[in-house]
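Note that this complex is displayed minus one protein chain, with the remaining chains in position.
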Amino acid sequence: MTGTVGIGMIGARFMGKAHTNAWRQASIFFDPPLKARLRVVCARSPRVHEFARRWGWEKSTTDWREVIEDPEVHIVDICSPNNTHHDIAIAALEAGKAVCCEKPLAMNSEEARRMVEAARRSGKLHTVWFNYRRVPAIALARQLIEEGRIGRVYHFRALYLQDWTMDPAVPLVWRMDKQVAGSGVTGDLHSHIVDLSNYLAGEIESVAGVSRIFVSERERPEGGRARVEIEDASVFLCQYANGAIGHFEATRFANGRKNGNIFEINGEYGSLYFNLEDMSRLWYFDSREPKHIQGWKRISVWEEVHPYMNRWWVPGCAIGYEHTFANQAADVLFALAEGKPVPPTFEDGLKCQLVLDAVLEACQTGQWVKVKKAE
Amino acid sequence: MTGTVGIGMIGARFMGKAHTNAWRQASIFFDPPLKARLRVVCARSPRVHEFARRWGWEKSTTDWREVIEDPEVHIVDICSPNNTHHDIAIAALEAGKAVCCEKPLAMNSEEARRMVEAARRSGKLHTVWFNYRRVPAIALARQLIEEGRIGRVYHFRALYLQDWTMDPAVPLVWRMDKQVAGSGVTGDLHSHIVDLSNYLAGEIESVAGVSRIFVSERERPEGGRARVEIEDASVFLCQYANGAIGHFEATRFANGRKNGNIFEINGEYGSLYFNLEDMSRLWYFDSREPKHIQGWKRISVWEEVHPYMNRWWVPGCAIGYEHTFANQAADVLFALAEGKPVPPTFEDGLKCQLVLDAVLEACQTGQWVKVKKAE
Amino acid sequence: MTGTVGIGMIGARFMGKAHTNAWRQASIFFDPPLKARLRVVCARSPRVHEFARRWGWEKSTTDWREVIEDPEVHIVDICSPNNTHHDIAIAALEAGKAVCCEKPLAMNSEEARRMVEAARRSGKLHTVWFNYRRVPAIALARQLIEEGRIGRVYHFRALYLQDWTMDPAVPLVWRMDKQVAGSGVTGDLHSHIVDLSNYLAGEIESVAGVSRIFVSERERPEGGRARVEIEDASVFLCQYANGAIGHFEATRFANGRKNGNIFEINGEYGSLYFNLEDMSRLWYFDSREPKHIQGWKRISVWEEVHPYMNRWWVPGCAIGYEHTFANQAADVLFALAEGKPVPPTFEDGLKCQLVLDAVLEACQTGQWVKVKKAE
Partner (left out) sequence: MTGTVGIGMIGARFMGKAHTNAWRQASIFFDPPLKARLRVVCARSPRVHEFARRWGWEKSTTDWREVIEDPEVHIVDICSPNNTHHDIAIAALEAGKAVCCEKPLAMNSEEARRMVEAARRSGKLHTVWFNYRRVPAIALARQLIEEGRIGRVYHFRALYLQDWTMDPAVPLVWRMDKQVAGSGVTGDLHSHIVDLSNYLAGEIESVAGVSRIFVSERERPEGGRARVEIEDASVFLCQYANGAIGHFEATRFANGRKNGNIFEINGEYGSLYFNLEDMSRLWYFDSREPKHIQGWKRISVWEEVHPYMNRWWVPGCAIGYEHTFANQAADVLFALAEGKPVPPTFEDGLKCQLVLDAVLEACQTGQWVKVKKAE
């Protein structure tokens, strides 16, 4: 297949901007056989029309069903709030569209399971925007693991540290609204690092956790004060099926940390370390080198041989946050032409959700909780 | 003024890609009153037509005069090799076009001086793509200096370290061809750090230097071997009008350094440090803080208050190499609407060239050389 | 009081070397009114006599009761294995000696409680060698907290990462022998970071944890194989009395991490970060600075104004691991002359032990466990 593929995007805020850019840039920089055509963007606010003008969408609408009914739309790209994913995704799949859905896949694993079923029934491409799998340094981490450079895994530890809600004057935006977001940092931040753990370290079997609401009441953007019902911070321990142990922290109250998506994996033969605040680097320790020259190697992941990097600039030229989305969009455009799946699929989204559900339960009950199986 | 402004770009290789992207992204992300219209791209090779298709140019040509004669072109963007800048820029200015010219401005200061004169006569906008001035961290460095945080300058030291030509099998591409590039690392790399020195540290009065050709013969891309006549590496010392002293190194033989554009400025009240390989950071030392909490502060330049960053993503989301061009393109699009100049102007390009000329002479003669005045 | 104070040290292996050096160096570099006199060293092995010769002890013995009975001994310094601390410390206190005891204070909190009681009854100086409180950077962290620079604490996270037992060929030395060490990384490594948490972040109220034995059988140094009964790795979550939440990891299976005693504290006004592998630095983030110059400041803790540093060299000259012991020894020598206590006291040792006991129980039971009160 060559030509264009119509995108219908639902959601037109921060992620809408990121996705729009991703589709545009992927189509140019990767020169895929199918190019993205920005067919229609949808959002509940009439500001969507101005958004469409500025960002180059052919059409705009405030009714997401129009997107799904549009025969020119081949991919439905969902970046609206979490509580909308389930209905839109299933409707889109049933309408025969490929679906690219923002993370977390759903409000909970029941929703996610139904979405997986719909995806399977449809036979269409489905992927979740866990964009960090396409940070070249993280894709390289996966490659090094597959090359056998780490061996048996002993430890995985991950942090996702931010500080943007520390000020009590920050209003209760949708990400802090339990009805819309489902959870706080669990769905927003833990989802990313749990997906990376699934990608890099293996299957989590059980968890224990604790969470906190540090600011208990906030102003609503539309006026009026509301009790905060979602967690500002959450930490959990876990046991892996492979015998490893791990711990995870997600917080919006780590002063000075802006986008501190950090992980380290320690294995039998070596270790890997990554920090999104220094996203061009992967640190690698290899304990099989001669002892006197062992050390943590700071690999600058901007060589042509590194994942995705031959599509961008030349060695030494950093790419940034936005490119992780473009890399995924490109993979979608290639896969669609070739009829291949694009991980993380909805199954991967479900696996992540099952861990998140267990974490929420563990925090609530003060018990170790077993993670349910995806199948 | 609002609407679009026609771009005519000459050059369609690596910089052509970077500039194309810059014009596109600036028009979207900065939403300037004048948007760039990718009117025509020109290159000597017929591959330019494929380039135009892929990157979205309306027209393509192999004759640069067509670009200048095109009444739909308002800005001539020159990113062809160094030995073409002079003729194209002057022709474009005489045709009443604004001109954005790649660095170094010219082959030497005589050419640069004539280009400045043409620019003044024309009254049109002129700027040089010293894109690193628009790295947000470097723009912030300038801001901190203007806030008086450094005081009297004692030292400036700058490195531009690369390693891509170490392998003798690398062919003699145009950047290594004296007839086309004029010089080696002097025009290519020193030009950047000398411009940053002009921007941040003050006027250089005299220089002493030494250069090296480490690989004396290379294969030509078109076949056949040729003597290498441009310098692989060059180091120079300098004295500033303000009493400071400095040193500069540019090399393509620093194994492991890919894009190591590094500088440090030490002043009376504080110091600043930057490394392009970690481009989101500016390091700042303030000697007026209480002694026990003094230290080098790693400022992550990705807050909304930082130069250009409110146009991109949110705090913690890095931008990359390509954005420096987009930032400059945006400044051009705003300035054109407002009738303002866009530094670095051709005068700044000339000032840089005068230092480069002195460096080349110093390396050749083994003498300290005074830098000629721009006026 | 001036003159000398006789030291009787029990234990003559790695810590014996560190303590000997500490007493010697403290007496010279700090020039305290009371100088340490290396009166007698004791160990079970007859190698102690050679140790005494080399390291400058007047006498040596293989019977610790001789140390306690020696009227020339004023300070009993215990650095023998954990299972000996209780008996020796109580005997020494009852004999009217000051006691400096290695960490962890005891095998468990029952022992520790009896040691506290003996210390109180005796009225003598008692301190625990949690030497890391005397890393100048950590002492500075405490000072910044006391200056109010962090405010309310939200998060504490700490790691103590090593890799020296990963190789299954490493024999079952005493630190891996349950009868002698009591526990694995809990007593050895968690004890340090829990003490730092007590020092910097506040009181821990409850914990949940999980631990692992990755290598289940090892060679005994004296020959023969033995089941490993102590944990190689342990991670735990905690809730603080002040509302903060934390997590801790201690492991000897973090490939590439040698002495990774790392902590971060996030508070209302700022954050602090420390890594023992870069022990001259304290990283400080201050969210009350002007936004555009906020950042993590790398304070090199080697200025004369920094804790202990005026006793060593000049700014820019690093001290190392051994100096943390010397700093504590100096504090003991000054305090003894002045009749003052030297934190961490046995009460601090008990507080730490109570957390460790809870961690061990939590790991064993898979339950959240409340930490018992010291009083």
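List of remarks:
As written, the chains take the letters A, B and C, and residue 1 is the first residue of each chain.
Here is the rule we go by: contacts are C-beta pairs under 8 Å (C-beta built on N, C-alpha and C of every residue); 3 or more make two chains touch, one makes a residue touch a chain.
Computed from a predicted structure; not experimentally measured.
The residue touching the chain not shown here, chosen from B:Thr4, B:Thr62, B:Gln143 or B:Gln239, is B:Gln239. If you put the missing chain back, the residues of chain A touching it would be 140, 143-144, 284, 291-300, 303, 305-306.
Residue-level contact of chain B with the missing chain is found at 154-155, 157, 159, 161, 163, 166, 208-212, 214, 233, 235-237, 239, 243, 245-247, 249, 251, 253-257, 264, 266-271, 285, 287, 294, 296, 366-368.
Residues 14, 18, 21, 28, 31, 54-56, 162, 164, 258-260, 276-279, 300, 302, 312-323 are the ones on chain C that touch the missing chain.
One rule holds in what follows: only the chains that are shown with their structure count from here on.
Among the chain pairings, A-C comes first (most C-beta pairs in contact). Put simply, the chain nearest the middle, going by average C-alpha positions, is A.
Chain C has its Cα centroid 54 Å from the Cα centroid of chain B. Chain A and chain B have centres, each the mean of its CA atoms, that are 36 Å apart. Averaged C-alpha coordinates put the centre of chain A at 41 Å from the centre of chain C. Counting partner chains per residue, chain A has no residue touching two or more of them.
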